[in-house]
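Shown here: the complex without one of its protein chains, the others still in place.
Moving on to chain A:
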Amino acid sequence: MEFVSPEGLRLDGRRPTEMRQLRAEIGNVAKADGSAVFEMGNTKVIAAVYGPREVQNKSQQMSDQALVRCEYSMANFSTGDRMRKPKGDRRSTEISLVIRQTMEACILTHLMPRSQIDIFVQVLQADGGTRSACINAATLALQDAGIPMRDIVTSCSAGYLNSTPLLDLNYVEDSAGGPDVTVDKVIYVDFALNGRVKASVLWDLWLYFGSYGLKET
């Protein structure tokens, strides 16, 4: 299937290095300490941060730093077909872990010992790049909550189809089976590799497009 036309346009009319439209809003959830809604094209994600607050499970309390918890879940109606199990399946657990490790590396946890910071992310509409949208939304929510961080974390995905590197994949491009990469600036890098691709191509892909996309975000 052709994902990039001979003129160099993708299925939704974008150029290979063009990102989807980005929109962000903060302070949507009145009850939360910090919250944000982040949209990347049709992917819409809401994040809420509660903390620093008292640790709920005393056995997990750390005396020298804050405990960071994260939960990622998708709404039943977020994908094309209704999802039966929005939480607790492997993909959600994996993404929760990825987000937690990314944010934990950036938050200055040693400033808030014996406390807990909860980051909850809910996907309302999924059209590819949910992982990136979640990290961006979580960063904004943490900033809204006033939690001290080393730096802002931004995230973007990139892939390789029809011999062209592509930035910010939507659902159709993501499920096409080519390799794709999610790059989070600052600390953590995540690779999802399907299919055979030369290592050198992948490295170039990561360096060039990842950083390009992040500058825009």
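Please note the rule applied: a contact is a pair of C-beta atoms (placed from the backbone, for glycine too) under 8 Å apart; a residue touches a chain by one contact, two chains touch by 3 or more; residues count from 1.
Basically, contacts and distances are computed from a predicted model.
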Looking only at "Cytochrome b-245 light chain", "COPII subunit", "Ribosomal RNA-processing protein 43" or "Iron-sulfur cluster co-chaperone protein HscB", the name UniProt gives the absent chain is "Ribosomal RNA-processing protein 43"
For a quick check of understanding: of A:Thr109, A:Gln122 or A:Asn136, which residue touches the chain that isn't displayed? A:Gln122
Full-complex touch with the removed chain, picking from A:Ser35, A:Thr102 or A:Thr139, is A:Ser35
Residue of A:Thr79, A:Ser115 or A:Gln143 touching the missing chain in the full complex: A:Thr79
Mind pulling the chain A residues that touch the left-out chain? 28-32, 35, 42, 46-48, 50, 53, 56, 69, 71, 73, 75-80, 82, 118, 120-122, 124-125, 127
